[in-house]
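Just below is one structure, and these are the notes that go with it.
One protein chain omitted, others in place.
A and B label the chains in the order they appear, each numbered from 1.
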Amino acid sequence: MRRRSAPWLRRFRPGRWVVAAVPLLWLGLFFGLPFFIVVRISLSETVIGLPPYSALLEWIEGGMLSIRLNFANFALLWQDSLYLDAFINSVRVAATATLLCLLLGYPMALGIARARQSLRIPLLLLVILPFWTSFLIRVYAWIGILKGNGLANNVLLWIGWIEQPLPLLHTDFAVHLGIVYGYLPFMVLPLYATLSRMDSSLLEAAADLGCRPSRAFWRVTVPQSRPGILAGSLLVFVPAVGEFVIPDLLGGPDTLMIGKVLWSEFFNNRDWPVAAAVAVALLVLLVAPVLLFERLRERAQPR
Amino acid sequence: MTGSAPRLEAWQDPAAAPLVAIKGVSKSFDRQAAVSDVSLAIYPGEFFSLLGASGCGKTTLLRLLAGFERPDQGRLLIAGQDVTELPPYQRPVNMMFQSYALFPHLSVADNVGFGLRQEGLPRRDIRVRVAEMLDMVKLGSFAQRKPDQLSGGQRQRVALARSLIKHPKLLLLDEPLAALDRKLREHTQFELVNIQERVGITFIMVTHDQEEAMTMSTRMAVMNEGRIRQIGTPVEIYEFPANRFVAGFIGAVNQFEGRALAQAGDVLQVYAESAGTELRVHVPQAVVAGSPVVVAVRPEKVRLGREPPPGDNRLQGTVEEIAYLGDVSVYHLRVAGGALIEAQLTNHTRGAAPPLTWGDRAWVGWNADDAFALVE
Partner (left out) sequence: MNGKRPSLVFSLLAFGYAFLYAPIVSLIVYSFNESRLVTVWAGFSTKWYVSLLHNDQLLGAAWVSLRIAVMNATLAVVLGALAATALVRFGRFRGRPALALMVGAPLVMPDVILGLASLLLFVAMEQLIGWPAGRGMTTITIAHVTFSLAYVAVIVQSRLVRQDPSLEEAAMDLGARPWKVFFVITLPLIAPALAAGWLLAFTLSLDDLVIASFVSGPGASTLPMVVYSSVRLGISPEINALATVLVVLVTSGIAIAGWLLHRREARRQLAE
């Protein structure tokens, strides 16, 4: 009958109320409300001025309130193949990169989880350490490596695998590489969390029942780590879909990704309503994975 | 633990004022009743146990007394004062937690002195009283250690010292011995009783271990599904259980369902089909003939042998199982009516061959006075 919550808190309503209300208000105002504003502006017209969008509600003469909803921005997203292609390409790139992250991250997490106890924390720290240095600078480092006369091409030329420098930078390859590189820690950490919590006697039981190690891996280890796989994949996939820095710096002019499109609509074309419409569409696309992620997190909390 | 003098115990004295009065208290979580309509009076100086399986509501009752939960219904009185609405920090009650809940960032001395510091006592006084308390629990040289540098037994004593230092009117103990290993637990049982007698504080202990409750308490309450099923001294609970639940929960018991036939004085004749015969049982009150009765007898009261033993009830059967437990051996005998009767023999002689073996025909018997009837 033990409750995790502290029932005595329930009695001191004022204190309890403040503790919950302050973050709720902050997040509601600065995180929740903006989404409604984004939706609202995605339904207005572009005008020249500041701010560069029309009002949604207007008092017209005679005291009547008129609502002008403008779906033209969304129609544009649908009709102009640029946007649709960018969406499809973003999802494709993010999904491929997520898979690659998983393929590299899983053995890493497994290796750390099975390493000696004293080595685990240092190994884990080594995964996190790059995350603490600037993301932008780490992406920038790849420019130096992938450039036409960069490190990678020089090494390849030197060992004689290639005769001409390969075009590596400003390609889809570079974008995939950048995402895997930037988001790998987000894959390894949740995977490590589930794998290290796994009862090692499960594998012993499987072996005892005649299961070969390779089969035990697929039959026991992988299914047991499913929450970690899912959490890690979502932590990589969702932000990667809307990634801007990596496609901008490593991608080519024909690398269409939706985060970059949104950025250029906003900063280059100064078309706020279309940028907002892109954001709304992206949100709709990501609602399901975000909710899924949230449910995973809630379930991971013992209560 | 019961005195030999025919002195009236507090709970038998109608003039005595209870220290703790629980009056019709109910508490539910998410519409599930944890404690329902519990009333209880506990007297100064008692070592009272709340006994029951996990989820029976005993811990909730303890937390209601400490003030961590607030009852949906009913009142709680401590020393005549209504504490139902008082927060935990204003109640004259302290608690020893099952997890001990020692503050990991504070030293042993600071843990023990925590309660006094909340009262704003001068530092010097706190130091003196903490030292006394640590001496009492034999931890004088550990004052500067942190809790994670102590053994389980030492932690348990720190928790006890911390909860006693404010001299509360009432100490609540939530499974105080559950985390200790068996040997240490037995030793600590006596130590805890000694300390209680020395400090003269009333203890209420929650436990799921019947042996622990029996050895330590002056009285105990057996709980099930949020209700108290019986309150009494250990002897009353064991020898005179009020109902089938209590009889079955404490110790082993042979039960025979039957119907009352006739009553002569305080001996009732019962026909029990599973026994295959009539049984005689001591019943103080009058029972209407024909009403359902359960006859119950504890295995150690059952005599067993190849020859019919003396006694008011005698049954013949076949030995089906024998369990050697060292001090005693337990025999299971199948009788004509189909019942499996458990009997205990003390192993008086070292290395002696068992008097009976599997498949032997044997007799069991017991006196009407040694059995009890449960009329429900």
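As a working rule, contacts are C-beta pairs under 8 Å (C-beta built on N, C-alpha and C of every residue); 3 or more make two chains touch, one makes a residue touch a chain.
Because the structure is predicted, anything quoted here is derived from the model rather than measured.
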item: Chain not shown, its touching partners among those shown; value: A, B
item: Among A:Leu77, A:Val220, A:Leu235 or A:Leu256, the residue in touch with the chain that has been omitted; value: A:Leu235
item: Contact with the hidden chain (one of B:Gln149, B:Asn194, B:Ser291 or B:Thr357); value: B:Gln149
item: Contacting the left-out chain in the complete assembly, out of A:Gln117, A:Ser201 or A:Ser214; value: A:Ser214
item: Among A:Phe74, A:Phe87 or A:Trp142, the residue in touch with the chain that has been omitted; value: A:Trp142
item: Residue numbers in chain B that touch the chain omitted from display; value: 66-68, 87-89, 93-95, 97-99, 101, 103-105, 114-115, 118-119, 145-146, 148-149, 162-163, 166
item: Absent chain, residues of chain A that touch it; value: 3-6, 8-10, 12, 15-16, 19-24, 26-28, 30-35, 37-38, 41, 51, 104-105, 107-108, 110-112, 114, 123, 125-127, 129-130, 132-138, 140-145, 147, 149-151, 154, 181, 184, 188, 212-214, 217, 234-235, 238-239, 241-245, 249, 259, 262-263, 266-267, 272, 275-276, 279, 282-283, 286, 289-291, 293-294, 297-298, 301-302
